[in-house]
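Have a look at the structure below, then the notes.
Of the protein chains in this complex, one is absent; all others appear in place.
What follows is chain A.
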Amino acid sequence: MVKLQRIQRPKTHRGKRALKEREPKLIENARSLLCIRGNKINNIMKILLKNLHLLKSPYSTMYQKKNLDIYPFDNTSKLEWYCQKSDCSLFAYITHSKKRPNNLILARLHNNIVMDMFEFELNNQTFRSLDDFKCIKFAPGNKPCLIFHGELFDNESEYKRLKCFFIDFFRGETNMKEIDLNGLEHVITFTLDIQTKLLSIRVFRIEFKKSGHRIPRIELNEIGPRLDLIIRRTKLASDDFYKKTLKQPTAIKEKKIKNVTTNELGTKMGRIHMEKQDFNQLQTRKMKGLKRNLTIDNEQTQGKRKKIDSTN
């Protein structure tokens, strides 16, 4: 697809910039979410989708129409095509049926191929939307803090992948070097109970209170959607595929400079490693007086002197 686009060039500078945004980069863009509705949905799922869209905005696209005949666990090609069109690498797909009520499917893609897909059941009794909490939320586009709680996240492979999935889902900007300390606005927390396997997702706003010293005391206020999810089905990427996606470009890695140190005075010190030297064969300055063949030379000069003397 990309090769074709090079043969047919973009006609405007804006088009050229848009294509450049979609190209694979060394430091990637934040993952975008595509919110899609299934054929049959109920009100709660609609609200949930809207909430997910708002949580992830501006890295989120919402498709308003219903989509027939999409069964992600059988065939993901239509969803992959939509994601390619809107340059998204995450999708959230909602349905509601008698067999699978309050169904939410979250998935992530790599190179427009579905990698991991998780199907959840939402507990509609305990669900609270963003509107149910009347307080200040957070600025859109802010990077959230993420907290995971529950031993299952480390013990079972499915939940390990789920943890990585949620980090990827909500992370926002990749490779952030600095953060404004006032910009820590919200936290998204995931609690996984080992007995009921219930995953509770809560979103809080962070408030800094005065403590006696430099580090502030934290208070949390719940702002966002309150979700209680149970995993129904999963479709995880094979280990080889997963390993391939983890490859990081070598250009980003910070290059270590070896053998150069700065001492306390600020002088730059370097270290040179020498090969072994034979001190007998070293090349030094030549001094004629120290030559070994000195005696022979003396005779020659005496001979010369004699000649001179004889001529006189």
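The rule is simple: contacts are C-beta pairs under 8 Å (C-beta built on N, C-alpha and C of every residue); 3 or more make two chains touch, one makes a residue touch a chain; residues count from 1.
Note that contacts and distances are computed from a predicted model.
Peer 1: Given the options "Vacuolar protein-sorting-associated protein 36", "Sodium/hydrogen exchanger", "Ribosome biogenesis regulatory protein" or "Probable glucan 1,3-alpha-glucosidase", say which is the protein name UniProt records for the missing chain.
Peer 2: UniProt lists the chain left out of the view as "Ribosome biogenesis regulatory protein".
Peer 1: Touch as defined at the start, partner being the missing chain; which of A:S57, A:S211 or A:T261 qualifies?
Peer 2: A:S211
Peer 1: Check each of A:L48, A:L106 or A:V187 against the chain that is not shown and name the one that touches it.
Peer 2: A:V187
Peer 1: Among the options A:E178, A:E264 or A:D278, which residue touches the chain absent from this view?
Peer 2: A:E178
Peer 1: For review purposes, identify every residue of chain A that touches the missing chain, sorted by number.
Peer 2: 3, 6-7, 23-26, 28-29, 31, 74-77, 80, 89, 108-111, 113-115, 143-151, 153-154, 163-164, 167-168, 171, 174-182, 184, 187, 189, 191, 193-195, 200, 202, 204, 206, 209-220, 222, 226, 237-238, 241-242, 244-249
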